[in-house]
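Reading through the structure tokens given below for one structure.
Of the protein chains in this complex, all but one are displayed in their positions.
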Amino acid sequence: MREHAGAPVSAGLETSAATGTDRRPGPGQRIRVGIIGASGYVGAELIRLLGRHPDVEIVGLQGRDRDGDPIGATHAHLSGTGLTVERSLPEADAVFLALPHGTAASIVPEMAATGTTIIDLGPDFRLNDAADYPRWYGFEHPSADLLATAIYGLPELHRPELAALRHAPVAIVGSPGCYPTATLLALAPLARAGLIGDLVVDAKSGVSGAGRDPKPDMMFGEVNESVKAYGIGGHRHVAEIEQELAGLGGATGVDNPGAVAVDFLPHLIPMTRGILAAAHVRPTRPTSQSELDDLYAIAYMREPFVSVMSTPPATKHVLGSNVARVFVNHDARTGRILAIGVIDNLVKGAAGQAVQAFNLVHGLPETAGLEQLPLAP
Amino acid sequence: MREHAGAPVSAGLETSAATGTDRRPGPGQRIRVGIIGASGYVGAELIRLLGRHPDVEIVGLQGRDRDGDPIGATHAHLSGTGLTVERSLPEADAVFLALPHGTAASIVPEMAATGTTIIDLGPDFRLNDAADYPRWYGFEHPSADLLATAIYGLPELHRPELAALRHAPVAIVGSPGCYPTATLLALAPLARAGLIGDLVVDAKSGVSGAGRDPKPDMMFGEVNESVKAYGIGGHRHVAEIEQELAGLGGATGVDNPGAVAVDFLPHLIPMTRGILAAAHVRPTRPTSQSELDDLYAIAYMREPFVSVMSTPPATKHVLGSNVARVFVNHDARTGRILAIGVIDNLVKGAAGQAVQAFNLVHGLPETAGLEQLPLAP
Amino acid sequence: MREHAGAPVSAGLETSAATGTDRRPGPGQRIRVGIIGASGYVGAELIRLLGRHPDVEIVGLQGRDRDGDPIGATHAHLSGTGLTVERSLPEADAVFLALPHGTAASIVPEMAATGTTIIDLGPDFRLNDAADYPRWYGFEHPSADLLATAIYGLPELHRPELAALRHAPVAIVGSPGCYPTATLLALAPLARAGLIGDLVVDAKSGVSGAGRDPKPDMMFGEVNESVKAYGIGGHRHVAEIEQELAGLGGATGVDNPGAVAVDFLPHLIPMTRGILAAAHVRPTRPTSQSELDDLYAIAYMREPFVSVMSTPPATKHVLGSNVARVFVNHDARTGRILAIGVIDNLVKGAAGQAVQAFNLVHGLPETAGLEQLPLAP
Partner (left out) sequence: MREHAGAPVSAGLETSAATGTDRRPGPGQRIRVGIIGASGYVGAELIRLLGRHPDVEIVGLQGRDRDGDPIGATHAHLSGTGLTVERSLPEADAVFLALPHGTAASIVPEMAATGTTIIDLGPDFRLNDAADYPRWYGFEHPSADLLATAIYGLPELHRPELAALRHAPVAIVGSPGCYPTATLLALAPLARAGLIGDLVVDAKSGVSGAGRDPKPDMMFGEVNESVKAYGIGGHRHVAEIEQELAGLGGATGVDNPGAVAVDFLPHLIPMTRGILAAAHVRPTRPTSQSELDDLYAIAYMREPFVSVMSTPPATKHVLGSNVARVFVNHDARTGRILAIGVIDNLVKGAAGQAVQAFNLVHGLPETAGLEQLPLAP
């Protein structure tokens, strides 16, 4: 719940403790949320999840060049919700942004200053180092000072920091990219144990990650019955992966002391949803299946949305749900480790994870609105 | 809630009013449900929906040759539920059966006599006339007397009869087939208005309707990038379609007075879920788009799960939801009517519709447990 | 081989017999062909087939806004051919045009007058009656006089007329649309026998028929796992179907004496290639499976590219080949006839059929360049 909406940022920053900022809704209250960028696939998925969230009221949708259009004109499957897309949002306690890179960075500072919770699903608040933006995204970050306060919204890695935003005057979550989510959940136990000596991440994604704008190579006739690699030599998500692996402490490569240089290769495969990231790890020291099993069991024992599997997981088995499934294997023949993570890229890789972080920031049960079971077959 | 479980059927039939049979759960109570045939696709979908139903507790799953197997061994996407599949069911207030034809007919009489609500998703209790079973399904119905009490579980056509089962000592619902559901919802307003003079139904289905057992022509390599017709000259679902159209009163053909002879042709198309039924109707009299629009608007104005669309609907837009979308068009050039119905064959065409009927029988809100929005893209 | 390139059309028309026009290549000669509209899917398929045709040399490709671009930049799979796309064509004996409607009509008259064989894969020379163009295609035909000389390029219906173009001074083939090809081959034996009393054609197509330009509803994420109808109330291909059925003599409907009014409904299904047309026929008189089998066997006994099947055919089984498979069934219960035709829409439904007609016009074996077996699975 947003408080002191009219107060200037500086005042808010000074007085939050005193004024008792608390984003948790009172009894019987619903959190008023708005969605900016409602016309894309991620926007649709936010509506699907937030529209059924028990503690949320969607108060507005903002989309490109729309002015009262029924949501069904944009997302035919959501016509039953009766929502409309507008040019602007009404006052809201929390705003989810699903925008192209560089856009959120310009509008978030003013919004965040009013106390509104910001859940940004683009990359503008994921990277800690402002210098990474020109390098990976090609723009100078206009509000670099806010990067220090923004939290990388992967609850399994940053739960305490996200929960602490509940009482912070400014709450900005940089919700992770889809590939980093699958990759980091697969690798976190290894990284924490200092086992990652060398790292190749080979990932496969359905097409919905490429968004909804018509592009020649996203036409059905081009995608179906085909697979290809893309983003050769530096997909932007590498920046997040390297940042977070470094943050886990043990992820420096033996061959590249002091620096994690991930060899990351994404592929486009003929399906709509789902990401599988296969991480091929040369360990820093000999290990065993038994040690790995223990590491993963302990790491994810209490995680509501991460399941450790004993057989290689398929993306179909998490479709439509916020669950990530991870798998780890020690290859006795080669001495290598294989770690696999699968997610629905639009749920745990985007909208669902954003809601999960939002729940933490607002003091709600972490699973609220995210309890749907996967849809299979 | 099941009452007087031990009472004989005959007694129950005589005394239900007196004994006050009421299947609605008391405050704070959950209805105990069991699922027989849990290892198929429909069984999985029942678990997905009932597992999140607010008024239901799944007390048991029964599957072929299983004995305490975790559900994840059968349905990998449901491993997170912690359910197991057993050889038999514990006592339950309601039982959903998803079994091959001829199987439910043998076991239902005894179960129903105890007062347990029976929701049979197979064909054994859909047809009113016992003589239709040898003709369409190749078996003599062993409990023909029960056919008179069983209700065809299409709530949009039989809501009062389903609701009346709440107080009946024996409650058996014959849940409709997937093709009939899409077809009947598309045609009901025309049938009631006596407009169906001649009828061709050309339907397209994803492969999940064919079930889960491995068959050569259901392999990915055979299905993908292909379409074919099947069930030439008499798919079994014709029997239901003709029965229900006749029941709506106006569905007799001008060319075949007194008899509805549906020309029904199903196709298998390369997708997993979804049915589209296109009904080509020669009307019994001239009509207009405006008249048809009115008929459909009135027919479905208050239906929670039927949406009348102004553009041709796609199956993707109902995926995972219990919604049917229907569309009607008058072709001024040919004078014909086109009526289209689309559903998710495993939800509105099977498990979701069964839950919808179950809700009615148990005095619950009709939409309970069925409010998920569709999953797209 | 083109002769008397400079002669005016009128002179040609008068003197063809005298001057001995013969389009058959001499011994050891290859026919020089050009392709206009090489950048679309049909253009690619023409290159695939003509590039391996034993009697053909591709002398030029013309595409939108191209100037010496390697074909691989447009059609990646054809990069090995070494062909380039240019703004214009060199002199050629035959030109294949794959252009949007209304475009060929403007440029063909001048080209045809030089004696060059014209194989137009668009609709501009398919309809006999110029009045049909404004009605179905929205443009006034600029060279209506040529419609009388153009031959509808379905060899199974118009073989003699196509072969006669070999000696004609002007040779224009209006190559059929994909839906009409599948539909007419399925129905021709019934039409000739005067059996079509009433007709519903329900067709299903892969997306490649919609062409290659990026459109929102042709994106993989929208098409996959979905089916929808389109072209409600009058797809343009109806005009061809009705024209050709009428031409076969017996295709007038009992209910609409003197006029064939086809109820035609196309669907988009999640595959790239293939069309299945299911024709639901109410016969003008009682018939039998045996009579129908005879009609089809006789009609297609000597056809190199039409196979009469005894089980319902799948599009996969003709993929990449010029074969059409047809199937006919008499439904004793309803008295109706079902006739099914399946083709690869880009081969028998476009480029392959165009080559077949071209072969006839140039006095080549009808199967030259078209003998590839289907590609399955």
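The letters A, B and C name the chains in turn, as written, and every chain counts its residues from 1.
By our rule, a residue touches a chain if its C-beta (ideal position, glycine included) is under 8 Å from a C-beta of that chain, and two chains touch if they have at least 3 such contacts.
Given the structure is predicted, the values throughout are model-derived calculations rather than measurements.
Under the touch definition stated at the start, the shown chains contacted by the missing one in the entire complex are A, B, C.
Touching the missing chain, out of B:T181, B:S208 or B:Q372, is residue B:S208. Interface note: of C:R32, C:R273 or C:R336, the residue touching the hidden chain in the full complex is C:R273. Check A:R64, A:R87, A:K215 or A:K228 against the missing chain and you find that the one touching it is A:K228. Residues 198, 200, 202, 204, 206, 221-222, 224-230, 232-234, 255, 261-263, 265, 267, 269-274, 276, 278, 280, 282, 312-317, 319, 329, 331-336, 338, 340, 342, 377 of chain A touch the missing chain (whole complex, contact as defined above). Hidden from this view is one chain, which touches chain C at 41, 44, 47-48, 51-52, 75-81, 208, 212, 224-225, 272-273, 307, 313-314, 316-320, 323, 371-377. With the whole complex as reference, residues 41, 207-208, 212, 214-216, 218-225, 270-272 of chain B touch the missing chain.
Operating definition for what follows: only the chains that are shown with their structure count from here on.
Interface note: chain A and chain B, two copies of one sequence, contact each other through mostly matching residue numbers (shared numbers exceed half of all numbers used). Between the CA-based centres of chain A and chain C the separation comes to 50 Å, rounded to the whole angstrom.
The centroid of the Cα atoms in chain A and the matching centroid in chain B are 38 Å apart.
Residues of chain A in contact with at least two other chains: 41, 208, 212, 224-225, 272.
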